[in-house]
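Every protein chain of the complex appears in place save one, which is left out.
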Amino acid sequence: MWDYTDKTKDHFLNPRNVGFIDDFDGIGEVGSLACGDALKLTFKLDENERIADAKFQTFGCASAIASSSALTEMIKGLTLDEAAKVTNEDIADYLGGLPKEKMHCSVMGRDAMEKAIAYYRGEAEKKIDGEIVCECFGVTDKQIERAVKENG
Amino acid sequence: METVYVDNNATTRVAPEVVEAMTPYFSDFYGNPSSMHAFGGSVGAKLKTAREQVASLLGALPEEIVFTSCGTESDSTAIHAALQSNPDKRHIITTRVEHPAVKNLVEHLGKIGYRTTFVPVDRQGRLDLDFLYDRLSDDTAIVSVMWANNETGTIFPVEEIARKVRQRGIVFHTDAVQAVGKVPIDMGDSAIDMLSLSGHKLHAPKGIGALYVRKGTKFAPFLMGGHQEGGRRAGTENSASIIGLGRAAQLATEWMDEENSRVRAFRDKLESELLKRVPASMVNGDPENRLPNTTSIAFEYIEGEAILLLMDQHGICASSGSACTSGSLEPSHVLRAMGVPFTAAHGSIRFSLSIYNTEEEIDFIIDKMPPIIERLRQMSPFWREGQFA
Partner (left out) sequence: METVYVDNNATTRVAPEVVEAMTPYFSDFYGNPSSMHAFGGSVGAKLKTAREQVASLLGALPEEIVFTSCGTESDSTAIHAALQSNPDKRHIITTRVEHPAVKNLVEHLGKIGYRTTFVPVDRQGRLDLDFLYDRLSDDTAIVSVMWANNETGTIFPVEEIARKVRQRGIVFHTDAVQAVGKVPIDMGDSAIDMLSLSGHKLHAPKGIGALYVRKGTKFAPFLMGGHQEGGRRAGTENSASIIGLGRAAQLATEWMDEENSRVRAFRDKLESELLKRVPASMVNGDPENRLPNTTSIAFEYIEGEAILLLMDQHGICASSGSACTSGSLEPSHVLRAMGVPFTAAHGSIRFSLSIYNTEEEIDFIIDKMPPIIERLRQMSPFWREGQFA
């Protein structure tokens, strides 16, 4: 059994900001069904270009859910430049640490953030096609989309 | 909070009767059964009884039982024995859905120069028997097919395969770790040469197992050293645990009917109610040929670890994939071999019951599962998409 911190458990059992912002300003989707983890992040900006609201949906293990929840809490009130600097280590630190085998689950949050910002800035297609998004299996997001459609 | 334990394919409660049988052999009758004094010798007599009890559960002869330290050791011993006694043969056949104790070993042997064949299964987890029979050759040293799968409970036609394999003069081994104690076994009327079992799957303690080796089967020890177990397994006999396994074998005989009636009925109720109450859920495996205590249910679009941890909040203990591999992040190799889609494989939960389960526990699980699944699906980015796909 994984050694999760109390804070990780709390963010898993009571995740903050679950959902989808319909009139989002930015959206980022990363992950792989193959490794049991996928994350969809949406955010809305306020008039000062700070993140007013952020929501996530996660298909994933407890640490993926907790990491997503933590990330959405952490980025609220930040400018996009500030949010872009949040690393997966920051997310893990916020949770009081993650088991090392589970560190990559927090990478997803960071990657989703990056993509959501790119979307907002109109750079969305920059490096998305066939990008390897999951360390576990080397599965690309194209494959995921296909898998979702095929198996859905 | 009460624990509701439905993870008996991972490990079982040691029966209090077994603990009672073992306890005197720790601090009171602790002598070495191989010793030349009555104090140790009397333990030797108890081991003889235990060997008879295990033999009797299998319909075997006492001298066909070799005690080992676990199911994994039994599997390793069987495969090594076949390879060592047939040094000219370099081919091993097994299946794609074996426990890692066989699968990882055969994969390793493949890397060091053996030729290996992994027989595929269909979407229901049924073996492709023609594929297997076609691959039998004069170079085949051993065919190893599990009796029942630990994740889905699917029972394989090992007796039928063993007969075909024997006709070709090839050794047949079965990993019966999940079958022993759950379904009747009679080696007296069988073509199987070797059979593995593990104590902790049938209410004996962890750290004790046995390998059945048919009289006349060529054998070579895996653990070398002292002359214990008739030279077939070295190391001071684990007397307390062997005695416990003997008692557990006796209990398994007594409990066999209950396992196949009451436990089966509970499993069936759990399964049909969950399928009814939870949309987009389905059973993994062959519903026709299945262990009476096991059901593997795929809850689509969500992930197994998250489900287990929420179940854990209610004290419900189950498993996703096999416990051995749950440390890893990959979806179960068994479900992948069956072609279960990733969205379903990831959210598959194995419920495995035992005679200790009560109807209240089953009802409790039936009550708690649907909201857990619903809650996680609300978080899942695939759930809505899935519904409309």
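Each chain carries a letter (A and B) given by its place in the written order, and its residues are counted from 1.
Criterion: contacts are C-beta pairs under 8 Å (C-beta built on N, C-alpha and C of every residue); 3 or more make two chains touch, one makes a residue touch a chain.
This structure is a prediction, so every number in the text was calculated from the model and none was measured.
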Checklist line | Contact residue for the chain not shown (choose from B:Gln53, B:Thr117, B:Thr174 or B:Ser239) | finding: B:Ser239
Check: If the hidden chain were put back, which of B:Thr94, B:Thr117 or B:Gln228 would touch it?
Finding: B:Gln228
Checklist line | Residue of B:Ser76, B:Ser281 or B:Thr294 touching the missing chain in the full complex | finding: B:Ser76
Next item on the list: Mind listing the chain B residues that contact the chain we can't see here?
Entry: 3, 5, 7, 10-16, 18-19, 23, 26-27, 30-32, 34-40, 69-73, 75-76, 99-102, 104-105, 108, 198, 200, 205-208, 223-228, 234-241, 305, 308-309, 311-312, 315-320, 322-328
